[in-house]
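Beneath this line is the structure, given in structure tokens, with notes to follow.
Every protein chain of the complex appears in place save one, which is left out.
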Amino acid sequence: MLNNKKKYCLNGSSGAKAQIQFADQKQEFNKRPTKIGRRSLSRSISQSSTDSYSSAASYTDSSDDETSPRDKQQKNSKGNSDFCVKNIKQAEFGRREIEIAEQEMPALMALRKRAQGEKPLAGAKIVGCTHITAQTAVLIETLGALGAQCRWAACNIYSTLNEVAAALAESGFPVFSWKGESEDDFWWCIDRCVNVEGWQPNMILDDGGDLTHWIYKKYPNMFKKIKGIVEESVTGVHRLYQLSKAGKLCVPAMNVNDSVTKQKFDNLYCCRESILDGLKRTTDMMFGGKQVVVCGYGEVGKGCCAALKAMGSIVYVTEIDPICALQACMDGFRLVKLNEVIRQVDIVITCTGNKNVVTREHLDRMKNGCIVCNMGHSNTEIDVASLRTPELTWERVRSQVDHVIWPDGKRVVLLAEGRLLNLSCSTVPTFVLSITATTQALALIELYNAPEGRYKQDVYLLPKKMDEYVASLHLPTFDAHLTELSDEQAKYLGLNKNGPFKPNYYRY
Amino acid sequence: MLNNKKKYCLNGSSGAKAQIQFADQKQEFNKRPTKIGRRSLSRSISQSSTDSYSSAASYTDSSDDETSPRDKQQKNSKGNSDFCVKNIKQAEFGRREIEIAEQEMPALMALRKRAQGEKPLAGAKIVGCTHITAQTAVLIETLGALGAQCRWAACNIYSTLNEVAAALAESGFPVFSWKGESEDDFWWCIDRCVNVEGWQPNMILDDGGDLTHWIYKKYPNMFKKIKGIVEESVTGVHRLYQLSKAGKLCVPAMNVNDSVTKQKFDNLYCCRESILDGLKRTTDMMFGGKQVVVCGYGEVGKGCCAALKAMGSIVYVTEIDPICALQACMDGFRLVKLNEVIRQVDIVITCTGNKNVVTREHLDRMKNGCIVCNMGHSNTEIDVASLRTPELTWERVRSQVDHVIWPDGKRVVLLAEGRLLNLSCSTVPTFVLSITATTQALALIELYNAPEGRYKQDVYLLPKKMDEYVASLHLPTFDAHLTELSDEQAKYLGLNKNGPFKPNYYRY
Amino acid sequence: MLNNKKKYCLNGSSGAKAQIQFADQKQEFNKRPTKIGRRSLSRSISQSSTDSYSSAASYTDSSDDETSPRDKQQKNSKGNSDFCVKNIKQAEFGRREIEIAEQEMPALMALRKRAQGEKPLAGAKIVGCTHITAQTAVLIETLGALGAQCRWAACNIYSTLNEVAAALAESGFPVFSWKGESEDDFWWCIDRCVNVEGWQPNMILDDGGDLTHWIYKKYPNMFKKIKGIVEESVTGVHRLYQLSKAGKLCVPAMNVNDSVTKQKFDNLYCCRESILDGLKRTTDMMFGGKQVVVCGYGEVGKGCCAALKAMGSIVYVTEIDPICALQACMDGFRLVKLNEVIRQVDIVITCTGNKNVVTREHLDRMKNGCIVCNMGHSNTEIDVASLRTPELTWERVRSQVDHVIWPDGKRVVLLAEGRLLNLSCSTVPTFVLSITATTQALALIELYNAPEGRYKQDVYLLPKKMDEYVASLHLPTFDAHLTELSDEQAKYLGLNKNGPFKPNYYRY
Partner (left out) sequence: MLNNKKKYCLNGSSGAKAQIQFADQKQEFNKRPTKIGRRSLSRSISQSSTDSYSSAASYTDSSDDETSPRDKQQKNSKGNSDFCVKNIKQAEFGRREIEIAEQEMPALMALRKRAQGEKPLAGAKIVGCTHITAQTAVLIETLGALGAQCRWAACNIYSTLNEVAAALAESGFPVFSWKGESEDDFWWCIDRCVNVEGWQPNMILDDGGDLTHWIYKKYPNMFKKIKGIVEESVTGVHRLYQLSKAGKLCVPAMNVNDSVTKQKFDNLYCCRESILDGLKRTTDMMFGGKQVVVCGYGEVGKGCCAALKAMGSIVYVTEIDPICALQACMDGFRLVKLNEVIRQVDIVITCTGNKNVVTREHLDRMKNGCIVCNMGHSNTEIDVASLRTPELTWERVRSQVDHVIWPDGKRVVLLAEGRLLNLSCSTVPTFVLSITATTQALALIELYNAPEGRYKQDVYLLPKKMDEYVASLHLPTFDAHLTELSDEQAKYLGLNKNGPFKPNYYRY
């Protein structure tokens, strides 16, 4: 139970670990205008930068209207005004976008169908803070169909699709969000979701931890009624673990970021495709015969390497972890130190989660025309700051493409200023977002319905059986037919016929 | 020798084969506004539709200036006015584009270097008619460096990059071309290249055959001094073979379209990458797990299949040729008739050069959301015309993406209205264009310098040794080191140490 | 602590779980002549069947000598007779085999080098029970070089290479083992290792659990001085977990079977190659174009699928686990039920660890010439027993290849009678064995040197850092160069510069 002494738990921890603490909020906000969004630590797909959404958002945005949504009085067609969006009149267009997304999110639609009898979220009052896109709308409306009441804000000041927000508002969902919010707007919107007369949330769905942070800071008593938090981002999860370690986590929290399916899709499968896409859209380069060095052979690096090898590139890998290094060897990649190949490669790709992997010294030694980009966690993998020196000329040749020119004329091609290539220069397939959204929905159902005592004030991974369920809901997309165990086989294996099928340490 | 009686040779044949004859010119022009360009028979990369160039062309085009270039008086900085471009002031921007292209066209730059002593094209007067892009500019300036005088027009009314044309004019090349020419402008420009006081071409570089046609029609006597024609497009080559068959080809012609390197790069290597790029840019789809049918297993189909298989798609192939069919089997693709899989696939890709490969009947049976696109020759592979019926609704959802909606709500996603996906929805890497441009330059050198009698009034393939030379000029890009035969080995193999290394029928 | 009352702990548990209990020993022995060895539960590579060793063993085995080694008096060249092998005179040949193996086991050789100063196993008295092969000999001699005294018996009555055993005996290692031991010999040999005047083991290295069982049964007091058990087989590990659950495990035990490197090499990397090898050696079939169904998409299934896809086969996958199923989809394999494709496939491969995956009904429906084989755990995946009915004719066409002939003439090609294809019909690369042996050596060092209290009477996985160390020792084989973290980077990541580099749940 929180009491007045302890409740500002976040303040209490603010001195120690600057990297994730909330006291840095202001500083983080300062970074926003660089367009990467402030949760740059995370390479979670759902934290798409504004770039990746901008094209989709441009359909109806004539945007001459400079009045702040907070100053406008708007009502939806049923007379309801409990929302704040850019322009409620864009609802119809947004609705079409949602409908198209529904077609590619069969798992959520299946959940809706199964929920027609039972309403597993009946009574749930969910406050959410995520990107507001057509895919999120499908999630929100699914939660509604499962019985929940929802209020929603954006987790990123740039990423809201105004038309989609309008469509949700038109359908009666209290949404508070628009593209291009100010920092003040951002927190105001969150507050409007939480601080409501006669309504108190009992579930939190967060992406980045800001909503959770706000409630901790402003309404700690609310946690008395909250059954749990579902968090999907690396940063948000990190914050939760810190809270837990510090003994300040007041409710159970579900880390959906590390579920198997989400990880594999966000990292391996998605990056296998988006590395090619991001490079093509920015540079139109040919992959065949190119020499590439990929720094880091985790899931992201594995995806990048596999794709480029398949396209006829010659790929080198750098690693710090000998196990991943041995995997790279067995998969047919020469394991080198960056210095060994930096003079000869045509492309450098970072996928490490580390910082200063590509240093100014490396950049100085690259050959003319070398392309440098980042597929990893943060925008610190390439030491871009070191390039902002007087002797180097920056030339913006396309959106997201800079030529950095050395005094001798050598050009290095820097993509997305070192921010995440796949978020800045390619889009995330709906199918990947469907995996994430389904995982979130199931985590909410699990936490909401769990018998007292199953979950304590700690951070949990999604139960494997749920992870398996998410996967099974997506198999029909591929017309894939699962085999069922016979009773005899289940007994032989010592398994329940319905899973879970693997021990927790299974590596997939 | 042509005389007045015989010279309108093309008119003489105009009744017979409508498909390629010049008398159909007007009818072909009528097709232009559909944006595919009139040389739809060809899948040659260089015949890019206007779409693929439009983005690049937009840098400086404020284009408020509605005056026709033909009505403007312009001079370059040296006072020269023997050109006609949109705006000579755009020269500087165009120059930068050319310089960037130069970096990626090392083979032409190498030719320039080798030509510093000898000028293999000294005395050559080349009239050219091609797309006018930065890459072409590198070619034209290379021809200049090799000793040639050049005059140039565009082979497509949409594809000219005005800035590049301006830069060429500024450097003293008589260029006659701008983006958005009318049909009349088109022929006027060509005529300005050919019909000059005191200058007569002795070499032709053509792409599509229009320039050749114009000289045949208007100035047949010119052929007396012309040493040869170099033609790179499928359509143009087809026209030349027809002329040759009819005994009306007046000079030697070089078919550079069918050289090994050009074919492999235009088809196999380029399509392996552009199929992914075109699909991603238009649909943002995920390839993993998708079921795809590729119609045709020639070089283009092989490229598409290899790429999609590598990205985790399940690929089916249709073929009419049992040898290619057996290759598909051995490469791991199930060989089916289109009907067998049409209900289940997520993507249909045509690569046949044939017509009506995907019929209305097939389209009727596709599942909701199925994507249909064409990587083959013409825009007739998919029977798009059959979809323009009242009961179907067309909805343009993005540039190059239409949803065709059946009465029951089923949507088929049609890309580029059935035109070539890779030309309409992705760009051609400079490296591929470099192969083509180098081949053209070498063909010009060969024809210009060939001793009397080596080439007769016929259509020739590039000598294999030249083809090998083109390849060798591109190896340094990959830091690739060729092995040389020892004298003893050359003798053992019965080969010249410098090639050619293979018999003509070698399949690579 | 064990006392007399409790010491026959295994008997105590014998009623419950027949599958792994020791009371079944006799029954298990009856299975031996079927050549699979009694630890059929395990697919651990090191438990090679006799088949896989027989060829290697044939060099010097004229084997006319029918005298039992137990009845012979042999001395090595130094007069020592504390061993029992087939023929001490074969030592020289065995020594050469060991020397060749040393060249391919650089990690153990590196351990020897590092141990020249410190002897991390000084004082260790290790009793071991494993296959006795050249690779094991390198391990044993490495343990010796690290300071340990060793006594060794075989874990399989067929797998001993007599020449190698002789070479070890010649070098002074008390080895008790020969090829073709009887059951009685088997236990006698183990007893001779353990039951020695004035020598008591303080470490156990076991493969299958028989040695551990024997000590539990006969000399439980020995556990007072034993510091730990290292076990590498699935079966042996299973037994240890059972003991632990039952509270009867008297010392710490290290499960080296589930270390990352061992798992990946035994399963994914090794099977990727051995599936092709096993099929070729038995059937000489061509893979291109063949339709194959792989049952199970775990590590083994993933390896088989990747290899066959690369060779041009069309591969279908069956799975019970939706997560693995989704992986199969994303990797480009159609996920089916076995029934859907059983009539059309050319090859059926089981990789499940389950039983009766391929039933008589499936076998009845296969097409003529279909090949059936097992890469999974046990020999029950294919219901081979169901084929031993009067109406079917068995025809042995080659070693390890049977044609089972239906009344209508249909032939099904059964490999290795349903036992493990890779163990029966291909050999295990030394490099894989090197991984295993190094892991065993490090586990012994860890357990032997661990400070009091680090390990309790439980079963442990190898510490991740050791796993990483095993990997790092094998990198030089590939001339692979690991990158080191800078201090700053290590701090940023919150890692020790020397590892471990990943959380325990990391999936690789």
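Every chain is named by a letter (A, B and C) in the order it is written, and numbering of its residues begins at 1.
Heads up, the rule we're going with is that contacts are C-beta pairs under 8 Å (C-beta built on N, C-alpha and C of every residue); 3 or more make two chains touch, one makes a residue touch a chain.
No experiment lies behind these values; they were computed from the predicted model shown.
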| item | value |
| --- | --- |
| Displayed chains contacted by the hidden chain, counting the whole assembly | A, B, C |
| Per the touch definition above, residue among C:F83, C:Y158, C:F333 or C:F431 touching the missing chain | C:F431 |
| Hidden-chain contact residue, picked from the options B:E66, B:E197, B:D408 or B:E484 | B:E484 |
| Option touching the unshown chain, where B:E99, B:E340 or B:D458 are the choices | B:E340 |
| Residues belonging to chain B that touch the chain removed from view | 258, 260-261, 263-264, 269, 299, 318-330, 334-338, 340, 353-357, 467-469, 471-472, 474-475, 478, 480-486, 488-489, 492-493, 499, 501-502, 504-505, 507-508 |
| Residues of chain C in contact with the chain not shown | 100, 103-104, 269-270, 272-273, 276-277, 280-281, 284-291, 306-307, 310-312, 344, 368-369, 397, 426-432, 477-480 |
| Chain A residues touching the omitted chain (full complex) | 288-289, 309, 311-314, 329-334 |
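Throughout what follows, only the chains that are shown with their structure count from here on.
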| item | value |
| --- | --- |
| Most centrally placed chain - per-chain CA mean versus overall CA mean | A |
| C-alpha-based rotation, chain B on chain C, 0 to 180 degrees, nearest 5 | 180 |
| Shared interface numbering between chain B and chain A [over half = same, under half = different] | same |
| Euclidean distance of C-alpha centroids - chain A vs chain C, Å | 42 |
| Length of the line joining the C-alpha centres of chain B and chain C, rounded to whole Å | 59 |
| Chain centre separation (chain A, chain B; CA means) in Å | 42 |
| Residues of chain C whose C-beta touches two or more other chains | 329-330, 334 |
